[in-house]
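Of the protein chains in this complex, one is absent; all others appear in place.
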Amino acid sequence: LAETAVGVREMSKQLGRTRVRSHIQNVLIVTKARDNRLIKLTRQLALYLMLKPRKGGRGMVVYVDAQLRTSRRFDAAGIQAEHPELFAPFPQRRASNSSFSSSSSKADNDSISEGQLRYWTAEMCSKSPHLFDFVVTLGGDGTVLFTSWLFQRIVPPVLPFALGSLGFLTNFDFADHESVMDNAMDNGIRVNLRMRFTCTVYRTVGGECTRRAIKKGETGEIMMKNLDKGGWEALESGYPPHDGKVGAKDKEIKCFSTQPVESFEVINDLVVDRGPSPYVSQLELFGDEHHLTTVQGDGLCVATPTGSTAYSLSAGGSLVHPEIPAILLTPICPHTLSFRPMLLPDSMELRVCVPFNSRSTAWASFDGRGRVELKQGDHIKITASRYPFPTVCADSQSTDWFNSISRTLKWNERERQKSFV
Amino acid sequence: LAETAVGVREMSKQLGRTRVRSHIQNVLIVTKARDNRLIKLTRQLALYLMLKPRKGGRGMVVYVDAQLRTSRRFDAAGIQAEHPELFAPFPQRRASNSSFSSSSSKADNDSISEGQLRYWTAEMCSKSPHLFDFVVTLGGDGTVLFTSWLFQRIVPPVLPFALGSLGFLTNFDFADHESVMDNAMDNGIRVNLRMRFTCTVYRTVGGECTRRAIKKGETGEIMMKNLDKGGWEALESGYPPHDGKVGAKDKEIKCFSTQPVESFEVINDLVVDRGPSPYVSQLELFGDEHHLTTVQGDGLCVATPTGSTAYSLSAGGSLVHPEIPAILLTPICPHTLSFRPMLLPDSMELRVCVPFNSRSTAWASFDGRGRVELKQGDHIKITASRYPFPTVCADSQSTDWFNSISRTLKWNERERQKSFV
Amino acid sequence: LAETAVGVREMSKQLGRTRVRSHIQNVLIVTKARDNRLIKLTRQLALYLMLKPRKGGRGMVVYVDAQLRTSRRFDAAGIQAEHPELFAPFPQRRASNSSFSSSSSKADNDSISEGQLRYWTAEMCSKSPHLFDFVVTLGGDGTVLFTSWLFQRIVPPVLPFALGSLGFLTNFDFADHESVMDNAMDNGIRVNLRMRFTCTVYRTVGGECTRRAIKKGETGEIMMKNLDKGGWEALESGYPPHDGKVGAKDKEIKCFSTQPVESFEVINDLVVDRGPSPYVSQLELFGDEHHLTTVQGDGLCVATPTGSTAYSLSAGGSLVHPEIPAILLTPICPHTLSFRPMLLPDSMELRVCVPFNSRSTAWASFDGRGRVELKQGDHIKITASRYPFPTVCADSQSTDWFNSISRTLKWNERERQKSFV
Partner (left out) sequence: LAETAVGVREMSKQLGRTRVRSHIQNVLIVTKARDNRLIKLTRQLALYLMLKPRKGGRGMVVYVDAQLRTSRRFDAAGIQAEHPELFAPFPQRRASNSSFSSSSSKADNDSISEGQLRYWTAEMCSKSPHLFDFVVTLGGDGTVLFTSWLFQRIVPPVLPFALGSLGFLTNFDFADHESVMDNAMDNGIRVNLRMRFTCTVYRTVGGECTRRAIKKGETGEIMMKNLDKGGWEALESGYPPHDGKVGAKDKEIKCFSTQPVESFEVINDLVVDRGPSPYVSQLELFGDEHHLTTVQGDGLCVATPTGSTAYSLSAGGSLVHPEIPAILLTPICPHTLSFRPMLLPDSMELRVCVPFNSRSTAWASFDGRGRVELKQGDHIKITASRYPFPTVCADSQSTDWFNSISRTLKWNERERQKSFV
């Protein structure tokens, strides 16, 4: 048994560092399409990738933001005038990358007659991710988060270039883009599979249900029964009884049916807070259908290890290496002195509920986006996603993360005393 | 690739919860042999296990502490007088439990002619762990730590009974010992494989070596070369250069050969601190041969997830569920404001070095025992152990841990406002 | 010099514990006028105070909330029917309490012909605080905060009764109200002068001003000049220069005139945060006209020692005894690892500015009330108030505070290990 455990550990380790050598042909470039400076750099990068001949004879197929189609600064017409050969129809191979491909689609067929410069839309990213072998981002960490937002299901490997200072997620310097890209094409890449969460919002429907939940008198734990296939029962808060009053009776509590209404993939965190409400939020937290605790305070941050350097850190969470399979539970300004942050196994299914007796509603945001109001009785289910986010890592990957936290957070730095001569 | 990752996650999850049904025959009881109250309970438990007939016809073989052989309170003679049948030679099966067995030894042969009541010594635990199918502990968490100390290599499954309040590791109440033991025998057990660390102490030997290490001018990183097979080079501390003085030169630094002198398995933590020294300790921390950071303060705690509720918690670390494969790095009263606790993958190999230029030595303790002085140039290597510590878990295991932290730490508890009338 | 310091310390100590014996005649009762349960208790307390004869011969004059004038539950008509003597004109003494009195007003004259049961309005509290010798609150800490809100200038001594659990501010149990009130009348009271802050909101007016501020090149400090009497200049944020680039030039920066628009007295805290904005707030903090630091994060809490058990505590601040003359500066989820909470002397004048280059506006709340938006260029000035909040303390006052934090926060409590047998 123990040997198997060692084996699994070894396997996990290897998995995070696989070098993938594949035929990369279709590259998508993500950037802020409204930033003039970035448009120029996008043009420069696109030209480099399209013009430099690769194994297949021609350069690569590059997808840029559809908003650039008519951008004067991007000047697609100018590219066509200067490099007409890029616009000759490009023979598309049938399947892009074995790990990420799926069946061919209408989009594939359309692209057969296109040239090397193409335009992507958000819909293509969400519906046909297999069109792209590779994603390059230009910008800061925000651009990488936006990429995660675009690809709500399968995500191609992402190579993030930083402009200016390197960030947590942007560990390649744009100044080196030519050598970095050439190296990736020639020698393959290593990817980190960063965990994402699938966050599903459940809302109360219909009237009071006939099903019931039991609040155990002795432990205060709430036992669910008759769990619906699709829905789930939101509950009044369950308080641990005081002073070990043994013998308290079990109690049936009313509950409502809920059903899933929308779902988000996050790479950093889900934050549930009181929003503009002046009142403290009260949230009930369940893990694998058991009541874990009641959160009273400004809210709760549920973060991935990747997100451990984001909001969770501000709220007092530990720094967690992205390779660790864990869920970070970090309270935001909690009302108790003893609500120390906690890490749970990534196999656990969490639910954050706004109880029926809450004074106010709560607000959820997903990687800082998509602020959604949760009414009394609503809840969010959080599970490790089936669609991780693969980021290309530098060869010095094992210390990359340390460098990024020292650089960006000044982690454990102190002015060294200068000595006097 | 992503599917494989999901598979591995699932496998890890299952692994931690395997139900083992095996023929348990030889049970070892660990307790504080000097506590009179505990001796009485040990006697009671031993009699229960030996007398109740099991599948094989007779009861079980029970090993108690060799110190009890002559204890008046344990009164072995009284047992023999009352139950002579227990002292009839007991036919020993050849291999105890397939997962934990190894080749037969002299100890095995000796035991052939013994009865059901036998005596264990520390040496038997460390050299012949396969003699025991099962370990029962009576006492608090300290007794479980002591059991880990006894079994420095393979550990049989451990079932910890608490006397009085349940602890983090002692999740079975002695009051229920009969039903708990019967259930384990009849239905098998589930075990948690708790990670341990192997901590190896390296000490400086001989004169200055001819090998060299390079301190990179630009990054301050220390690159090792000519790493010895058995030993390792301890270093002067590597400072990140100030103010981005680019172009600083690489520098050879003197280093000494070190060699391993002793090794400890810990289930909670390794703590390196300044001991009685009034001076701040300065420690250099390396991960996979790269310099990670310099620790200035009272010291450093390197803890397993199991140890996250022990010293690491006092020093400000997060609570970490025991199933998460991670190493906790928690500074003890650090001198910088920004030394937030950190979690590293359990696949990383850590080294904690006392640099040559340190003003004082440091002291290491292993699960709070075995205080060892580390001189300038010495270091300790920490790796995930090949010998995890299997603890029997209750069926409600997933919430066991939450209950223990609420109960023992009052985690996130607050006096609820009593309302009037 | 040193002896003087000792003298001042002693004097401060005495001051916080003066026993005031005064002729208390006019008592104001504050409670939540919409809570039926509280209305009944208010009636009960008012009758007790009015009926029990005091030194002057008759009972006391009691002011209740004007909303109760027509309350069926309070039933003023019923009181009049049962106790007509209470409604005989009551000879009002000329000055209530020497420390808190001021010149007589129209309200005084009106009251000459009234009986013992009178009605207060918010306007009377803010404009004629000298009408009341004493305030009694019924409810929780919130009711005491509301009383502070009512009395924006001089505050009569406040005796807070708790219903149910005692709180931080409500240290008298309503169950004892008869003996507590009698004791206060007969033996006088001791009061704690709790510090309040005066928070003044300044808003940008008019166009760009002709005055200037200087940003020092070398230190990054912003030096103000031509400070207007009434207004103050809000600033672009001042960054400490990087890497000790010595010789950076001073720079004039544009600034706008601001003028005070409203002012609040707070007893707990001023909180400036990002409100519903998804963006991090950026605030510039000045102390005595010098730039102290830039706050990036969810916001900033500026708390009195009394407020150290409220929001500041949730945000990570220390517990501060109410007698200490200090201002607590506690960041809310700051973006840096090193923003440790800080205490400043109560003699310092703080300003929290929303800089012109801030991405978003900020929101201020005063003791959790009066949410006000701060636009770019606006700021809030915080100074120790000239109007402290006198609360009656129990005789065991020195340990009162410890009891309240142990009771309410479970400060430093841990489940003691129960021993077995």
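We just call them A, B and C in the order they show up, numbering each chain from 1.
Convention: contacts are C-beta pairs under 8 Å (C-beta built on N, C-alpha and C of every residue); 3 or more make two chains touch, one makes a residue touch a chain.
Not measured: the values here are computed from a predicted model.
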| said: Among B:297, B:345, B:377 or B:390, which one touches the chain that has been omitted from the display? | reply: B:297
| task | Out of C:259, C:277 or C:318, point to the residue that touches the absent chain in the complete complex. | result | C:318
| request: Name, in rising order, the residues on subunit C that touch the hidden chain in the full complex. | output: 1-2, 4-6, 8-13, 15, 18, 20, 99, 154, 191, 193, 221, 239-240, 242, 287-288, 290, 292-296, 305, 313, 317-321, 323-326, 328, 331, 334-336, 338-348, 384, 386-388, 390, 398-399, 402, 406, 409-414, 416
| remark: Residue list for subunit A contacting the dropped chain reads 37, 140, 163-165, 174, 243-244, 336-338, 340, 407-410, 413-415, 417-420
| request: Could I get the residues of subunit B that touch the absent chain, sorted low to high? | output: 275-276, 278, 297-298, 311, 313-316, 332-338, 363, 365, 368-369, 371, 409-411
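Basically, only the chains that are shown with their structure count from here on.
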| query | When subunit A touches subunit C, do the two copies use mostly the same residue numbers, with over half shared, or different ones? | reply | same
| query | When the centre of a chain is set as the mean of its C-alpha atoms, what distance in Å lies between subunit A and subunit C? | reply | 43
| note | Multi-partner residues in subunit C (2 or more other chains touched) are 336-338, 409-410
